[in-house]
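One chain of protein is taken out of this complex; the other chains stay put.
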Amino acid sequence: MRRYLAILSCALFFAILAYGVPDLPDLGDPDAPANKHVAQRYIEGSYTESGVPNIVTAVLANYRGYDTLGETAVIFTAGITVMLLIRRKWN
Amino acid sequence: MITDHLSVLIIAVGLLGAFFTPIIGLIRKEMCSLWASFIILLQFLISIFLLYQVIIAGNISYWLGGWEPPWGIEYAVDLLNAFVLVIVAGICFSVSIYGRKSLGFEVPDKELPLYTLYILLTTGMLGIVVTGDIFNLYVFLEIGSLAAYALIAMGGRHSLTASFNYMIMGTVSASFILLGIGYLYVMTGTLNMADISALLPSLYGRPVILVAIALLVVGLSIKTALFPLHTWLPDAYTHAPSAVSAVLSGTFTKVGIYALIRVMFTVISPSYVIETVPVMSILSWVAAIGILAGSLLAIAQYDIKRMLAYSSVSQIGYIFLGIGMANKLAMTGGILHILSHSLMKVGLFMVAGAIIYRTGIRNIYQLKGMGKKMPYTMAAFVIGALSMIGIPPTIGFASKFYLAWGALGAGEWVFVVVILLSSLLTAVYFWRIFENAFFGVHEDIKKDEAPISMLLPILAFAVITVLLGLLASLPIGIIEQWVTGVLP
Amino acid sequence: METVTSFGPGLAVLVSLIGAAMILIFGRYPNIRESISIIAGIIKFGIVASMIPAVMDGKIIELKLWEVLPNLPIMFRVDAFGLLFGLIASFLWIFTTFYSIGYMRTLKEHAQTRFFFCFAMALSSAIGIAFSANLFTLFIFYEILTVSTYPLVIHIETRDAMSAGRKYLLYLLTAGIFLLFSIIAVYHYTGTTDFAPGGILAGKGIPVNMLYLLFITFMIGSAKAAFMPLHSWLPSAMIAPTPVSALLHAVAVVKVGVFTATRIILYIFGIDLMKETGLALAMAYFVAFTIIVASLFALTHDNLKKRLAYSTISQLSYVILGVVMLTPAGITGGMLHILNHAFMKITLFFCAGAIIVASGKEKISEMNGIARQMPLTMIAFTLGAIGMAGTPPMAGFISKWYMLIGSVEIEQIPLLFVLLVSTLLNVAYFAPIIINAFFKEPDKELSYKEAPLFMLIPLILTGIISLVLGIWPDEPLAIVRIAVQSLTGGT
């Protein structure tokens, strides 16, 4: 019963996602919107603005630095959680 | 001026506070809870300032790192954000005071990690609310979720499996959201909410956008425990420590609803999700079923916390119903119900926690004489429950009034009936507790009230429930202003 | 009509709220607690009475508090009709307080603080309803009344009482939901919920079907008035202590229902609309049915309080019957009956309670010869009973007379017959009690005496007042006339 339910919901899930596929931009399409708008600006301007040749680094640490701060907080959370859960002293 | 940086400070304070908690905990364990309360109090004060600023001076946009959006991350605060921020921070603060005793009792000797996670939970939720960048929202969602999994797992043996199931569901939900965000990004090339909403209209009708909406709606519905995606919630709330149940019921689900409103009504334009694609009316029908199902399931429970959890499922249905009908009145009612349900349910969970703290009783049929044993606590319970039923003059009445009015105005008779009928069902499951707690015991029972640090937040919530019920036009004014700006 | 602003109505509600709070605070000291009850009652009556001159001058007293929801303020407005009801409720509260003290102390009841607290809350809401200026305010107090009377109903906390309480709640909360729906609908269509003498629904382009639906939901909403299919909570609620039955289930709660229904019929729908849609006549026959059937039910019950409860159901419908005649005489009769019935019925309940306290007897068949031991009580009872039947010179006669005129005015002879037949039925169910008490030999030697003075004096006084009201009805009539004048333009 449960297996069929799982298969059914997987099929539904697959169908919904597959519905969107033909509409997504082609693989490697240089004119895809994702590669234009903001990304273009990063490629063009990041060196003058942050002085790092690696654009990924520039974006990671500069333009979207707060995502990285959040990322750190996630690791911190996970670390504390793991300690809380499996450290002997706290059990 | 420091006031210009408030919207980022509310997060920065939290993150810094969390990072410093272990250090403080290593010096003196007992300081942790005070520290957490202090940090969250700061956040609460900032959120009040933010609300004040937004009311006085209009929307706030803060560019993190000085990068103009959409290149950098933007924190955008409008009336809705500020309103939800105040609710979330206020509840987290009160529960942190309450938790000092309650968590100390239910989860002894783990102050250090506990309060670190508590601050992180608060900050994660505030981050979801304050951010104007859709990917940043995902990051904060995960901070909050991870902290929530850990906090729920603190409730003992059964809470581990509850937490695990919640984690699986939560990851599905977060992944859906991440994928939805990815679809929106792939189609528009930007992550800033305002920018996306400016670029989207030319893309309406494309299947990818539909899939993105479906993913986001389902993902956020899991997070908010909309029936029938609520399955993680009853176990999690039942087995988590009471303070954690309180804070999660009052805030996390509400933040999810906030995110849904934000995505559906400001990122994607309301006219699209209401008229072109009937997302909203589907949501409202699901919500209507959820209201009834949640109430009926709540009637079947005998564990007080599990009953409250199912009642949450039902009440979340109200909020979705209001948002789903998407007319001004119902939407106002729905958003007001975010406030009212938070106030009532947090109060009720805190009462449940206080009862467990004093007596260890969870079965509602064993509550005999509780009205004499803990009179103030139970009085607060009565007020919270009456507000749930929708008896005036409480805040619960105000939101139900608006919801029913909105449904009536839209000619949705079924929803009118559902809203009104479920008041009665709510009365059924709460009245069992009244009957057991207050009546039928004649001998003298020694008064054994909850400790003051638990009692104060409980009473504060009861008082606010009534006060805001009498002055409901204040929050309604704020909400209506926002709703009028958003809905055509 | 001239409008004056005054804090009076707000104070009148507030006094008993403060009283309730103080009762809670001083719950451990019975004497202080009960003095507070009495003082609050007297002050409250004083405040309400102080508004008589202004209203008699044809003025309307208003007090607008803050807006709870946008455009929906808590607002009080004292007009003649509201004042009449306010006077009854607050005046009788004083008597009932004395009576309850006697009753509760003699029977050594438990949880007396809760009792007096809830009583004060219930009275606050009754007065709040009397003075409400709009449906919204009325609804708030209506629900508070429901909730605050619940602990009174189940006071003895037995299994029976609990299930009676559940029934009580089920009926009244459902009623509240219907009322809420109707209020929202009215607000939706008209943008206001204010009471206005001509009604507010007319001319708003509401579809006729919707009007019918609204009327039905409104009437279900005023189930506190115990119309026939929705009456069964009232006999069940008789399980409450007698002072509660006396004040709440003979006066405050049920009269609130009747008062609400009247307000809705006359001030929301309005006379013209009621006539146009034919709702008035339909309602008249509907309540006529209740009058007869409830009286028949009363005949079958041997328990004195149950019999009185069915009598109440029947008498309440008189009020509505008078009102829906929509003629000056009919409305006068209906409104006046609120007052007259209140005094007569409270006397009867006080007597029933006195009998319970003094002899422990609740069944009519056991009351043979009781008048020998409790003559004063039974005389008061007789006064109330013959008033109920509408015999001159008792108060009941006056209101019934007006209603008879009303039924002739609208040329509905069946209604006339209903009134007459129900008079006979009234006699039929009260006469055996009186005959048993006065003329039958007791089964065995009776040893009890009159009830304590705390109980005896109130019941004698209310008995006398219901006689006085029948002989000199001018003062209440004057108030009712003002109300009727504002509604119909005639007397």
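Just a few scattered comments:
As written, the chains take the letters A, B and C, and residue 1 is the first residue of each chain.
We take it that a contact is a pair of C-beta atoms (placed from the backbone, for glycine too) under 8 Å apart; a residue touches a chain by one contact, two chains touch by 3 or more.
Note that contacts and distances are computed from a predicted model.
Hidden from the displayed complex is a chain whose UniProt protein name, among "Radical SAM core domain-containing protein", "Type 2 DNA topoisomerase 6 subunit A", "Multisubunit Na+/H+ antiporter, MnhC subunit" or "Glutamate mutase epsilon subunit", is "Multisubunit Na+/H+ antiporter, MnhC subunit". Note that the absent chain touches A, B when the full complex is taken as a whole.
Those residues of chain A that touch the chain absent from the view are 2-3, 6-7, 9-10, 13-14, 17-18, 21-22, 24-30, 32, 34-35, 38-39, 42-43, 46-47, 53-56, 58-60, 64, 67-68, 70-71, 74-75, 77-78, 81-82, 85-86. The missing chain lies against chain B, touching residues 135, 138-139, 142, 146, 149-150, 153, 157-158, 160-161, 163-164, 167-168, 171-172, 174-175, 178-179, 182, 185-186, 191.
Definition applied: only the chains that are shown with their structure count from here on.
Chain B and chain C have Cα centroids separated by 44 Å. Touching two or more other chains at once is no residue of chain A.
On the side of chain C, the complex with chain B involves touching residues 66-70, 74, 110, 139-140, 143-144, 146-147, 151, 154, 157, 162, 165-166, 169-170, 173-174, 176-177, 180-181, 184-185, 187-188. Interface residues of chain B, counted against chain C in their complex, comprise 386, 389-393, 397-398, 401-402, 404-405, 408-409, 416, 420-421, 423-424, 427, 431, 435, 438-440, 442, 469-473, 476-477, 480. Chain B meets chain A in the complex at residues 15, 18-19, 22, 64-65, 67, 70-73, 109-110, 113-114, 116-117, 120, 123-124, 127, 135-136, 139-140, 142-143, 146-147, 149-150, 153-154, 183, 185-191, 199, 206-208, 210-212, 214-215.
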